[in-house]
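Here the complex is missing one protein chain, while the rest keep their positions.
Presenting chain A:
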């Protein structure tokens, strides 16, 4: 309201207050949407084809739950990723998913034994009331099978190196998780007073004794496991084959997979598998997206044609647009 001698109650005569702002008033009708449908249809078909072709180039091989497996492989373009997979495994089960202690895993020893996260229960203390580190159900149920892949060359087994590093998220490894500081120069001492999770065969500080950078909470297989799968059927990266002779991929030939079988899946009626796959810009092999794009693209083209027919039939209603 303007002050001053000529102050009146008169509303401001602006485009905004009088609701006269210039406006674009689109009217949806058959004639208008034809170009839109056509464009979307063509673009989608293009993307769909690209996705489909890319996906077709990706090779993957699934090996289902036998102890030791022999397989004849055709050439795999590298780098090749080695996954283990589980089905009917609900890592996304709510009480399971909350059963971990982020502070503990960030290396804060205060949370080792002084103040354990309540949601870790019942994997919080063992029967002697010693704190479990890492606590909680997720850590406790860590996948424990190990794999060795051999190429059979002239009857001789030649180990294919599975690189277990660089398989976890960079942020998990570098920011989110960290090991506790050494105590008296010893890594194991940092965990003194704690016990290993019930199901584990060795404590967390011995996960990879050969490489301190891959040990403790920073063990990449551990990190991969701790990132809970979204769906009950999932696979997790075990290692990459990107070294030495196999940097360019797995040559065609006979391979043997040795599985150290220890993880029980019968209890929940699940299955285990191993997947070898190479990846492209669109990740692993995925037919769905390409097909979906193709279908929707075609549908749009069909819609455009339907609209065209309707438009031709009822043209008069759109004539005013032409005026």
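By our rule, a residue touches a chain if its C-beta (ideal position, glycine included) is under 8 Å from a C-beta of that chain, and two chains touch if they have at least 3 such contacts; residues count from 1.
Keep this in mind: contacts and distances are computed from a predicted model.
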Which of "Phospholipid-transporting ATPase", "Trafficking protein particle complex subunit 2-like protein", "EF-hand domain-containing protein" or "Probable beta-1,4-xylosyltransferase IRX10L isoform X1" matches, in UniProt, the chain that is not displayed: "Phospholipid-transporting ATPase"
Absent chain, residues of chain A that touch it: 5-13, 16-19, 21-33, 40, 44, 47, 51, 83, 85, 89-103, 106, 117, 119, 121-122, 137, 141, 169, 171, 175-176, 199, 224, 227-237, 264, 267-269, 281-284, 286, 288-289, 292-293, 296, 299-300, 303, 307, 310-311, 314, 316-321, 323
